[in-house]
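Apart from one protein chain that is not included, each protein chain of the complex appears where it belongs.
Chain IDs A, B and C follow the sequence of writing; residue 1 opens each chain.
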Amino acid sequence: MAKTNRVDLTERDYKGAESTMCRGCGHDAISASIMRAFFASSVDPRNVIKMSGIGCSSKTPNYFMNQAFGINAVHGRMASVATGANVGNHAMIPLGISGDGDTSAIGLGNFCHMMRRNVNITYVIENNGVYGLTKGQFSATADEGTVMKGGKINDIPAIDLCELAITLGATYVARSFSGDRKQLAPLIQGAVAHKGSAILDVLSPCVTFNDHSGSTKSLKYIREHLDPLHDIDFIPPYENIEVDYEEGTDQEVTMHDGSRITLHKLGHNYDPTNRMQAVTALHAAVAEHKFLTGLIYLNEERAEFVDDLNLCDTPLAYLTQEQVQPSPSYLDEINAELRK
Amino acid sequence: MAKTNRVDLTERDYKGAESTMCRGCGHDAISASIMRAFFASSVDPRNVIKMSGIGCSSKTPNYFMNQAFGINAVHGRMASVATGANVGNHAMIPLGISGDGDTSAIGLGNFCHMMRRNVNITYVIENNGVYGLTKGQFSATADEGTVMKGGKINDIPAIDLCELAITLGATYVARSFSGDRKQLAPLIQGAVAHKGSAILDVLSPCVTFNDHSGSTKSLKYIREHLDPLHDIDFIPPYENIEVDYEEGTDQEVTMHDGSRITLHKLGHNYDPTNRMQAVTALHAAVAEHKFLTGLIYLNEERAEFVDDLNLCDTPLAYLTQEQVQPSPSYLDEINAELRK
Amino acid sequence: MSVVNDLSICVATANGSGSASSNNILFKSIFKMGIPCSSKNMFPSNIQGLPTWYQIRANGDGYLGRKDVIDVMVMFNDDTSDKDIYRVRDGGLIIYDDTKPLPDDLKRDGVQYLGVPANALVQKHVEAGPLRAKQRNMLYVGALAYLFGIDMETIREVLSDTFGNKPAVIESNLLCIQLGYDHMRDNNLSQSIAMLETIPGGNEGKIVTEGNTACALGAIYGGVTFCAWYPITPSSSLAEALERYLPRLRKDKDGKNTYAVIQAEDEIAATNMVAGAGWMGARAMTSTSGPGVSLMNETLGLQYFAEIPGVYFIIQRGGPSTGLPTRTQQADIQLMHVASHGDTRHIILIPHDMKSSFDLARRSFDVAERFQTPVFVMMDLDLGMNLWGSDPLELVQEPFDRGKVLSQEDLDQQGSFARYLDVDGDGIPQRTIPGNRHPLASYFARGSGHDSHARYSEDEKDYKETLDRLRQKYETARAFVPKPLVEYDADNNAGVICFGSSAEAVREARDRLRASGLETNHLLLRALPLSEEVREFMAAHEVVYLMEQNRDGQMAAIFREEFPEFATRIVSILIYDGLPATAGEIVRQVEQHREAATNGIETKVDESWQKQIASI
Partner (left out) sequence: MSVVNDLSICVATANGSGSASSNNILFKSIFKMGIPCSSKNMFPSNIQGLPTWYQIRANGDGYLGRKDVIDVMVMFNDDTSDKDIYRVRDGGLIIYDDTKPLPDDLKRDGVQYLGVPANALVQKHVEAGPLRAKQRNMLYVGALAYLFGIDMETIREVLSDTFGNKPAVIESNLLCIQLGYDHMRDNNLSQSIAMLETIPGGNEGKIVTEGNTACALGAIYGGVTFCAWYPITPSSSLAEALERYLPRLRKDKDGKNTYAVIQAEDEIAATNMVAGAGWMGARAMTSTSGPGVSLMNETLGLQYFAEIPGVYFIIQRGGPSTGLPTRTQQADIQLMHVASHGDTRHIILIPHDMKSSFDLARRSFDVAERFQTPVFVMMDLDLGMNLWGSDPLELVQEPFDRGKVLSQEDLDQQGSFARYLDVDGDGIPQRTIPGNRHPLASYFARGSGHDSHARYSEDEKDYKETLDRLRQKYETARAFVPKPLVEYDADNNAGVICFGSSAEAVREARDRLRASGLETNHLLLRALPLSEEVREFMAAHEVVYLMEQNRDGQMAAIFREEFPEFATRIVSILIYDGLPATAGEIVRQVEQHREAATNGIETKVDESWQKQIASI
């Protein structure tokens, strides 16, 4: 019998429709990590809402967790849709999938404002540096000097979505690589446990349009330029695992729901709760042509957006007429005021 | 007789229509600094294009330099209009005026992309933390904890437009205060001399909707929290002024056109050509509730956008039919190819 | 003096000069006297110093549309005086500040001038300070009070209603009003235009409010739980009314909110937040005006195609582009009708007064959830932002219609669920909302092609089926949306159709036409799609005057599209200069058409319409 998790589901229960990505596309690998993470964290898919924009990446929510409600909205606006959905029913667990084009080009403004509000979401950017679905044009995360399949060279610096996320107020910021499931899955688990905007910028090679030499987002180039900050583990709140920490090398962060993230440092002396250090490290990495991966920034202090709104416990979507229609006597009162 | 500048114009020649701002509005003071700066730099208004979005601030281009062509576009899109205008005729000197709502809310995405391209422009944000023209709602530069005229408190952190500008690749980034003409005018002169995106975030109190106690953008609050980095002077290329520099206290930056900016440090040991230092300083200022003003970041290395485009010398708008219509023989050639 | 209670006063001041307050006192006082009255605020898109006009109409017969002519001009703005002297009718009255003598070029024949040395008086009697300049406006209130017989006691009442807890403000205002009053009295100044007389029991029980407030209250009673909006004139005051009333009306027992109002970063965010919240099952709305609709265009198509409910309050202003943001128009109709790319047709509800603003706002959420689609509530600046006397708002108590939402139990019973299947033959599919944990419940919503099970599909049959079902849904809506209000007499050959804020002016215009021999029937349109009743009305008349406030006859285009067989019967009456419609202009256009028709100059109705467009 297949292994079940704490909500009695097997890995199969986290599957979706068959993928229509190109064979070998990084996006499929990310889907696999998502399924693994949600299974491992024993999240019931029926509590999840999957959201996306438009693009190859944005198609993928259809390819995992069939039992979750999903929406494939318009290009670049998932951040806003997610804000509305989160406020409309804050009991659901929001998972957003986007592409680098979707997020860093057309969606940039709304994405920034979602983070500024610290809307609760696990927001995964499947970053391949190109527009896959429209056949390979540069996106705004295309690195300066990278080469398009046709030979065109990009003159404009890339937007570093992690640096931007930190600048705008996101409270959980990570970078990873589609091929590094060992790192990516716990990062997703942490993001889901985190209350606030969790941004995961995941390098995800487009094997069809951006895997040639000269490209800085090819599988080969990425692999050669990865620079992981730490080994990372996620320990759910119900697990009482005691971990032996090594002074100066290991770091543990406890999250609001009691989950713990443990970081085993790899060479870097890096503390993800230090905002300026995070920005400095990211900036240095760009200069060195390295992809820094791992949990880059974490802030467990800042309130999530729905807390600012002082919402009632029942999700707004589930309020009844009795709960929302004021009594007619109030209308009399107001009419009286409007007579003045 | 009135004093004339090198293009034989008097200060009067830099005037525009009568302002319709509220009496005491910071925006009018900025207009005055703009007029002074363009006069002082001997820029012929007929070489200038004035552009704006929508808002009180965006109305102001009408109130200076009547001889310049101007456009009052739609809300939040001046950055894109300016990109098109700059490429359409790169011989004109682009001056953009925007509000904090115009730039940091609806216009944020396009603004970021303009900076990412390093489009040549002097882009002035008249930042009052509210939407003046629509009567005082918070904008995205409203500080956390600031109070709206009606009493509402802002729970969301402000977007620091200078930090954002540096992150996105702008090459001349300054913050100033509408009331500090001595600092603002040379900063504008420097911005005009600079080739690339020059972003000036100018605190500009809205005396009608955001000047009450509890507001962090009131005249009083701003004055009390100003923290100027340096005294600043702008020396046009044709002036051979020798300045005595004090080691460690003074800094001079020479710009591509030969202009010089001299900075006389005030307490801070600050070098505006150091990107990480700039971000760190801005970040620290927010924590200390200070408004750091002066030339915050300068990068004279990066090419401006039209250079990336390899444009011909004649402005695109002035090319003739002879210059742009290929000969019919090319069409024969192409027809032949399309027969294959 | 013969005329009683028929008067229009126009106050010309500068924005931000404090006149908002004095105008309000003036208007409320007349209202309190029991005289039917309305006010139109022609304010600039600016905060201080630009011209603003406030036009009050007091009319014992109850006509509340803007009056064609101005009887009294209060000329308190030097910047516009040169034009203002010609705005007043022949035989009218101009009140001006005669602290300094009137320049010659402001002297005009055929009108009476009365001065009040407002500047001089406030300088003398009011303490120097920032408020003094503003107080100056109170003087014309006093002057008018004396001249036209506005009751000082009533004014005092209104002052205390308005500034209840600020006795000092009441006193200083009163002082200034009295100064104006006394000046007129002491100098024996008088006029012979009309007098205002208290109507006992008049306006009894009535309220004064603007449509935006009425809509906000309607939305609250309609159970709105989610609003995302972006500030824009003239719609901001709707969302701001929500923010004002919600904290009072909608806290749960723990003091927590049963609603969320989000000031979005732009209209694109607002519409997508509405889509997100509507998808979750919240009663979601936004309010905006023309530029906002343009920006929301893409996501309106998503909501249409993925069938996500949402309510869009559109307060129209003068277009195109930024246009005249503080003037009224009905020129976004076609945009709403077919909003977004591809084949779309949208439901539009159209209030025409305060009560229907409240009522249709409330019902709009039912319509949106029933039809699972964005629903527009079409307002305009005149209706939304001007003050209207009205019967009190009234709550029709009826259960919310959540539409075809299936619960877990429903799914158990039904045993199957296909999100986009037309189970009932009305084009409206069934819906589940997230949180429904039934194994059949979940589905994937999308703006791309899909089959009845909400599965991705590029199949041409699935696609056409979806498009046809969506059209079917729109057809179903014809019988469901609010019916028009019809006045019909089989003897009349001519009909008049109007909607929204034009209703009052049209009522008056019809009375005038009747007086000059043309009896008309009337249809007040309250919704799109056009219903059978509208078709019948069209069928019953040879000529139908379709009155709307735009240049291109946008509603007429929709009528011609939907009723080609009656296309030539429509004669467009078009007012689009940004000012609220007047009966006089309507009458003028109708008579011009009738004259042309009888003189045979223009034989074909439709051609006269074409010409009119081309030549005006």
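Rule of thumb we're sticking to: contacts are C-beta pairs under 8 Å (C-beta built on N, C-alpha and C of every residue); 3 or more make two chains touch, one makes a residue touch a chain.
Please read these numbers as outputs of a predicted model, since none were measured by experiment.
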item	value
Visible contact partners (per top-of-document touch definition) of the missing chain	A, B, C
Of C:Gln123, C:Asn187 or C:Ser321, the one touching the omitted chain in the full complex	C:Ser321
Absent-chain contact - pick from B:Gly24, B:Gly70, B:Gly145 or B:Gly214	B:Gly70
Sites on subunit C contacted by the missing partner chain, in the whole complex	44-45, 50-51, 289-291, 293-295, 297-298, 301-302, 304-306, 318-327, 329, 331-332, 334-335, 338, 340-345, 446-449, 458, 460-461, 463-464, 467-468, 471-472, 475, 550-554, 556-557, 560-565, 567-568, 570, 576-579, 604-607, 609-610, 613-614, 616
Residues belonging to subunit A that touch the chain removed from view	20-23, 54, 56, 59, 72, 74-76, 105-106, 108, 131-135, 137-138, 140, 208
Sites on subunit B contacted by the missing partner chain, in the whole complex	17, 46, 49-51, 61-62, 66-74, 77, 80-89, 91-92, 109-110, 113, 306, 309-319, 321, 323-326, 328, 330-332, 334-335, 338-340
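Methods note: only the chains that are shown with their structure count from here on.
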item	value
Whole-Å gap between the CA centroids of subunit A and subunit C	43
Euclidean distance of C-alpha centroids - subunit A vs subunit B, Å	34
Residues of subunit C whose C-beta touches two or more other chains	265-266
Residue list for subunit A, restricted to those that touch at least two other chains	109-110, 113
